[in-house]
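Beneath this line is the structure, given in structure tokens, with notes to follow.
Complex shown without one protein chain; remaining protein chains in place.
On to chain A.
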Amino acid sequence: MESILSVKNLQVVFSGFKALKGVDLEVGDREIVTIIGPNGAGKSTLLDAIVSKSPVAAGNVYFQGKDITNKNPYDIARMGIGRKFQNPNVYNELTVFENILLALKGTHGILNSITAKLTKTKKDKIIDVLDRIGLLGDAGTIVSSLSHGQKQWVEIGMVIAQDPSVVLLDEPTAGMTPEETHATGEIIKTLARDHTVVAIEHDMEFVKQIAERIIVLHQGAKLAEGSVEEIQSNPKVVEVYLGREKIDDAA
């Protein structure tokens, strides 16, 4: 399969500490890849390095064959990589509608933003996104008054509105109830029909629900890679999740 996102020998160093020690990652078009690993394994750092949130010390990131290593975050976003952060990173002072409107795919220039009108097409698109994340009734609500789980959805909605080729999700279900987690899994599955998804997750039920391929990171390096069954029976992986019978309890 042709890779849409390709990470080669990626290294990230934080004041002497090697957070990533040369990670390789190939993601195929419209694939769902899940990254798991204990705390401090470098999962978030890997996503941060892809979108230039953390500087890459060595190695390269390729997107659709183009080298995007250490490019401007907004250029990477415009090329088609969307990111959802670990803690919901949404605009608390704005309404749900405005959050989605900001994220909406399109030109992001100054003059365009001054003259742009809220067209029917845009409105319909936003309504569609709000419907998908189940917040249609809360379009006019200021985000700060939403629950934690709803904020997570708002940010997932922002990524959907952005309509990137590759979606990077950092713990999309953190702080959610089992029902909410399941609902999120369904959103992500529909998202994966026309997007490539790379998600960090702790919840193994959730991983089983969505994952096609799992990558296990440990201490800044790739430990294992494979299907859910392969990972669960991999002795090295079980070893890492110390003293635990199964990695089901890894969270």
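Going forward, contacts are C-beta pairs under 8 Å (C-beta built on N, C-alpha and C of every residue); 3 or more make two chains touch, one makes a residue touch a chain; residues count from 1.
Simple rule for what comes next: contacts and distances are computed from a predicted model.
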The chain missing from this complex carries, among "Rod shape-determining protein MreD", "Urea ABC transporter permease subunit UrtC", "cysteine desulfurase" or "Spore germination protein KB", the UniProt name "Urea ABC transporter permease subunit UrtC"
Which residue, A:I32, A:L46 or A:V96, contacts the hidden chain when the whole complex is considered?
A:V96
So which of A:S6, A:S44, A:T69 or A:Q162 would be touching the chain we can't see?
A:Q162
Candidates A:V13, A:A57 or A:A116 - the one touching the absent chain
A:A116
Even though one chain is hidden, which residues of chain A still touch it in the full complex?
51, 53, 72-74, 77-78, 82-83, 85, 89-98, 101-103, 108, 110, 113-116, 118, 123, 126-127, 131-142, 145-147, 150, 153, 158, 162, 179, 183-184, 186-187, 189-190
